[in-house]
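Apart from one protein chain that is not included, each protein chain of the complex appears where it belongs.
Chain IDs A and B follow the sequence of writing; residue 1 opens each chain.
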Amino acid sequence: MRYLPLTADDRAAMLAKIGAADMDALFRDVPQEAVAAPEAFDLPAAKGEIEVERILTRFAAKNVAAGDGPFFCGAGAYKHHVPATVDHLIQRAEFLTSYTPYQPEISQGTLQVLFEFQTQVAALTGMEVANASLYDGSTATAEAVLMAMRVTKRPKAILSGGLHKHYVETVETVANLHGVTKRAMASPGRAEDLIPLIDTDTACVVVQSPDVFGLLRDLKPLADAAHAKGALLIAVVTEVVSLGLITPPGAQGADIVVAEGQSLGNGLNFGGPYVGLFAVREKFLRQMPGRLCGQTTDADGRRGFVLTLSTREQHIRRDKATSNICTNSGLCALAFSIHLSLLGEEGFTKLAAINHAKAVALADKLSAIPGVALITPSFFNEFTLKLPRSAAAVVEALAAKGILGGVPASRLGYADDLLIVAATETNTDEDIAAFATALEEVL
Amino acid sequence: MTTISGDRCLDHEEPLIFEIGRDGKCGVDFPQVTVGDTHLAGLRRKGKIGLPGLSEPEVVRHYVRLSRMNYAIDAGLYPLGSCTMKHNPRLNEKLARLPGFADLHPLSPMSAAQGALALMRELAHWLTTLTGMPAVTLTPKAGAHGELCGILTIRAAIEARGEKRTRVLIPESAHGTNPASAAFAGFTVDEIKATPEGRVDLDSLKSKLGPDVAAFMLTNPNTCGLFERDICEIARLVHAAGAYFYCDGANFNAIAGRVKPGDLGVDAMHINLHKTFSTPHGGGGPGAGPVVLSARLAPFAPLPLLVLEKDSIRLIETKTDAPEGAKPFGRMAAFHGQTGMFVRALSYMLSHGGDGIRQASEDAVLSANYVLASLKDVMSAPFAGPCMHEALFDDTWLHNTGVTTLDFAKAMIDEGYHPMTMYFPLVVHGAMLIEPTESESKESLDRFIHVLHTMAEEVKAGKTARFDGAPHLAPRRRLDETAASRKPVLKWKAPDLKQAAE
Partner (left out) sequence: MSETRYTDQHEWIRVEGDEGTIGITSHATEQLGDVVFVETPSVGKVLGKGDEAAVVESVKAASEVYAPVGGTVTAVNEALEDEPAKVNADPEGDGWFFKIKIADKAELEALMTGDKYQDFVKGL
């Protein structure tokens, strides 16, 4: 077996040194009733690289990749161009095959990356501090709700109807164990009025912008109303590229900003691994979940970085920890950070403008088709169309023509006739024209 | 000698990107596009973000230099107990990057994602076969997320029985995530004592079991690196009390292919794909933590569910679509789990085969016992062997030497090794937990043993200079963690220009 360096002679010599007759002697603590012979596992035998590659390539070939044709799916995961540099750098052995930087003297690379990442995330979201990342946007949202309950010592979370349905369900799974969640009805294309729902039991209001239908939400009035009642505003961003063009939640009064960072540096990967961004006001720092990297000095007075404030975390606080999380999304955070370093201020704002311009061009084209209506008057790179028939059927018909034409809202449990459509810098004018032509044909 | 540059040959100092970047530089080429305000609802960003501008070569050099300040399994033995730093095959990386996986949208029409769904079924098949459990949920994003998922499944099963149980029992030697996950799921935590042999004290367990106990969470092999001999009896006691048996599968890599947790009476167990099945640790994630479930718990597994239809595979994504008998408790995260990690893990499984997985477990256990046998004459082992995949030492042998576990571990850095896990498990004083994994050759193990043995001999001979304030040769000396905690500096701030001018 190519991955196992020990030879039969090595094994015999090692057993002799140990003083064990055979392997079974080392496993002697296993109760007899639980000893499984090799035959007890109905699994194929070891394979060489060629065969493994052949098998998995066959699986991959049964999927339609985003790059295979005109592609317009979003709803929480976005197809962006990731510069070649990113994937090259994250495969550096010292990044890919290192552990959590618990030994800072030999982990300064990872630690400095995290410090830079935290700085980038704080800047993007307009917040004071950010952590070293969580699993993804949805679990980060759930963590934010629990954090708001801890900070305010109040039980209720109000969830906007524009919050991605998967995020709503993820929040409900954990938040209902510690408090109650109240879901507002989805109102596609329109911002519901959440202010009357905020009362003195409210820990937080959770609002996504752009929302799941693509609509931009003005967070300021909600933040003011929440603060007036002693509640926090949690802003959720599933398309982080929007922060290059849109006023960040931090500047609109949000207390906690969570985001899905997949759009930068990370592939679609059929839903994971992604990277959750989490940023807060400094006064809430000690109630924050997740790893944090801080700057300090070493014994020689040189600048260095360490994981810090870890008394919040499970390995020290155990059942009193702020979260049970034991990892961040290290490599995905690295990819995010490298991509954003390449973009810089100029590249990132240009990228955002291009995304918006593509979406506007696409929306203009598609909403000109008879029977098709654009229902989101404002949007960044994603919008929702009302169709004269089932969007799921339309998507299947488009797929048969080689076009992945968005996500039917019904896939997330919303109305049957709504189609959520995203455009990014990867879409060409030809893609857009092909989509419009095909949509008109299948309707 | 000191250098003019401040760098030392291959050892470069590297500023922050914010200190390198300048306006006017950019690492990508995009056209300038102006956009109108029509669709922006008055929310156009005002003011700058504050991101530095760097060209592509500067970005490449920055990250390459940073990478060189990290230790890595590719570069050396990484004996971090309970973390399983085994070889990460690059074939796995290559295959996870096939566009059919890496460039596949999670909400693509299911007809366009049949390969990914089939891959998930295949992975599920391997996991259920290796564990002897009937069902698996793939969605959890890491080990701790899997623990939470397992405990929530148990919670749902108890509620379905119309019962209310509030306590979860956990050995004091457990990973911190166990009590944290149980508390996260709304349970109170009660600790179970260990015997002098480092295993669960059955009397302590019996005295704590009762009608309000929801589950017993046990790591097996346990955090002391020992197989719980009484595990079948433990399962019987837990079940007799009407509770469920949760197994923390963090150490499954010691027994995969030799023991099926299903045969031990386990009801739920998470599997860290980044440990047993070699998906890379990436400097702290991403992980993946599928949870295998007993028949009693399977109906309560969270969304999404994977079902085989006539000639296709379908994801069930809402409770209303759930098939007869399924009562999913909810959703753990958006979408369908860490598919990128599933590809890597399956690549590892196919490469090893059933026979290779058994061999890998055996080699991991053999190597740990070899280290234990080779060092126990100079270092003190609190428990008699055989151990499983990791060898545990305490600091009895360091008493009155002036050298602590921390000093000894940090001195290993100067010798070119990553330290072992220190001060965990908590039940052993000054713990040093060594997990060599199956990836080391005998020559590599012998060299490692020689270095540690010689270091230990020096400690005992009173030659302690190399331990004092170690490491001495690393890119950084010991860092001031107290200062970092007292006055947290968590992001870069632009220097005050006025101050800088003075």
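In this text, a contact is a pair of C-beta atoms (placed from the backbone, for glycine too) under 8 Å apart; a residue touches a chain by one contact, two chains touch by 3 or more.
Owing to the predicted nature of the structure, the values given are computational and were not obtained by experimental measurement.
K.L.:
Have a look at A:T7, A:T57, A:T200 or A:T311 and name the one touching the chain we're not showing.
P.N.:
Touching the chain that is not displayed is residue A:T311.
K.L.:
Check the options B:E122, B:D321 or B:E481 and report the residue that touches the missing chain.
P.N.:
If we include the chain that is not displayed, B:E481 is the one touching it.
K.L.:
In the full complex, which residues of chain A touch the absent chain?
P.N.:
Residues 286, 310-311, 316-317, 320 of chain A touch the chain that is not shown.
K.L.:
Quickly run down the residues of chain B that touch the omitted chain.
P.N.:
So the residues of chain B touching the unseen chain are 481-482, 485-486.
Simple rule for what comes next: only the chains that are shown with their structure count from here on.
K.L.:
CA centre of chain A versus CA centre of chain B: separation in Å?
P.N.:
Those two chain centres are 19 Å apart.
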